[in-house]
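Every protein chain but one is kept in place in this view of the complex.
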Amino acid sequence: MRHLLSAADLDAATATSLLDTADRLKEALLGREVRKLPTLRGRTVVTLFYESSTRTRASFEIAGKQMSADVVNVSAGSSSVSKGESLRDTALTLSAMGADCVILRHPSAGAAHRMSEWTPAHVINAGDGMHEHPTQALLDAATLREHLGTLDGRRITIVGDVLHSRVARSNVALLSMLGAQLHLVAPPTLLPAGVSGWPVTTGHDLDAALPQSDAVMMLRVQAERMHGGFFPSAREYATWYGLSEARAARLPQHAVVLHPGPMLRGMEISAAVADSPRAVITGQVSNGVHIRMAVLYHLLASQEAGT
Amino acid sequence: MTSRTGTEAAGQRELLSAADVARTVARMAHEIIEGTAPARAVLLGIPSRGVPLAHRLATRIGEFSGATDIIATAGILDITLYRDDLRRRPTRPLEPTTLPEGGVDDALVVLVDDVLFSGRTVRAALDALRDHGRPRAVQLAVLVDRGHRELPIRADYVGKNLPTSREEEIAVLLEETDDRDAVMIRRRAQ
Partner (left out) sequence: MSECSERTIGHSSERSERIIGHGPPPLLLRGVRPYGEGDPIDLMLRDGVIAEAGPGLDATGAEVRDCGGLVALPGFVDLHTHLREPGREDAETIATGSAAAALGGYTAVFAMANTEPVADTAMAVEHVWRRGQQIGLVDVAPVGAVTVGLGGEQLAELGAMAGSAAGVRVFSDDGVCVHDPLLMRRALEYSTSLGAVIAQHAQEPRLTVGAQAHEGEIAARLGLAGWPATAEESIVARDCMLAAAAGARLHVCHVSSAGTVDVLRWARGRTTAEVTPHHLLLSDERLAGYDPVNKVNPPLRTRDDSAALRAALAEGVIDCVATDHAPHAPQDKDCEWEAASPGMLGLQTALSVVVETMVRPGLLDWRGVARVMSERPAAVGGIATQGRPLATGEPATLVLVDPDATWTVRGAQLASLASNTPFEGMTLPARVVTTLLRGRVTADDGKVRR
């Protein structure tokens, strides 16, 4: 593995090995005094974010630092990027400075693919427009595996703004590859026109889907979509697609609730559900660090190609 | 430095039989009892074949020490993330690390591996151990010491000293991983 550009590029064996590595890292770091591994000493990792993000950037930064990499954060707002430098020139500049790995978040789909053609550094896609967010899908898969034992044959319902969601795209690719049965529930306006080609079933009835679900993944509804005419009002959305307490009661006893965050309590998910034992949202966050450590390990530890 | 084999290919020779291995492990268990008593001993196997060896030694120690105050527990210490040759080799999968109840703080830790060669694995294990806590003391037990040290490291308990040339490979076979117990020597594959 040279880059992590999309979950769709992974095969089941590589994905499983990333999840296993994350599990091992989690064990290795559990209850330790010194939460630092020497594995990536002397490697330089750059986070290059063209969109604001707290948790993803922090998660990558902590992951890099716990493996002793030197982590440099570059924000679009505080660099020559804001002076109109092209993405290609930024890529060339960072690789000239010796960056071993560039973690890129960019509003344009495919930006990480393009970056990987311009730089000899390893590229990790930390979210590219509406395309993919592969480490989010990996951490979701790790969380689901932790709670459900396996993904094979498990029924997972993904709810909300699938159309604009890179989290949904990555999860559909990864979870279906790992054997899960996926069901998407969304208003018709928030399902992509080409969804019929995806390895999923789709529907508009959340109440009917919940009793059949081993897990339900609530997607974020971005504020700018609420006024884009995709649905009439936040209240109507919450009525049909929000995960209320009463609705969550329809889930089987063992089922868990995921949310990539940040949550809109009240609209996407009620506060009571978000804070209930079946919500594994903070578990997702801590798994995020281990998954990103695993990805960094797989990309950077060895200099041998083709591994 | 070890490799798995089920058949006796040409140019391959058995140095220790299954019975030799059993005798050697038993003797090492006795030595560890003498060398560690009366402390709490934690045997940490280094994957892959150090792990079953550590378990065998812990079991033997339990049998031999009877009602004495020696309690030996076994765990696993994966050292992959501490290796100094990660860059030069294909990405290695990580093995689990499991420490016995109570951790390693103030314990007498015995690192267990199958073969002692350059000493680099042991150095990585010492680094890994340091991040897990502060043992009272650390000792090293190996089934085979084949020489050729590249670091100032020696074992406290050695099953068998086997002088070898660098062109040779030592393969330790254990029932848990290889379906039989034996120690083999052969020419390094070109």
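In order of appearance the chains are A and B, and numbering begins at 1 in each one.
Keep in mind that, in the parts below, contacts are C-beta pairs under 8 Å (C-beta built on N, C-alpha and C of every residue); 3 or more make two chains touch, one makes a residue touch a chain.
No experiment lies behind these values; they were computed from the predicted model shown.
S.K.: With touch as defined up top, name the shown chains that contact the chain not shown.
M.R.: Per the contact definition above, the missing chain touches A.
S.K.: Out of A:113, A:147 or A:204, which residue would touch the omitted chain in the full complex?
M.R.: Among A:113, A:147 or A:204, only A:113 touches the chain that is not shown.
S.K.: Just name the one of A:72, A:130, A:234 or A:285 that touches the chain not displayed here.
M.R.: The one listed residue touching the chain not shown is A:130.
S.K.: Among A:87, A:263 or A:285, which one is in touch with the chain left out?
M.R.: Of these options, the touching residue for the absent chain is A:87.
S.K.: Mind listing the subunit A residues that contact the chain we can't see here?
M.R.: Residues of subunit A in contact with the hidden chain: 8, 86-88, 106-111, 113-114, 128-132, 166, 169, 192-198.
Rule of thumb we're sticking to: only the chains that are shown with their structure count from here on.
S.K.: Any idea which subunit B residues touch subunit A in the complex?
M.R.: Listed in rising order, the residues are 78, 81-82, 86-98, 103, 127, 130-133.
S.K.: Tell me, which parts of subunit A touch subunit B in their complex?
M.R.: So the residues of subunit A touching subunit B come out as 1, 17, 20-21, 24-25, 27-28, 31-34, 36-39, 67, 297-298, 301-304, 307.
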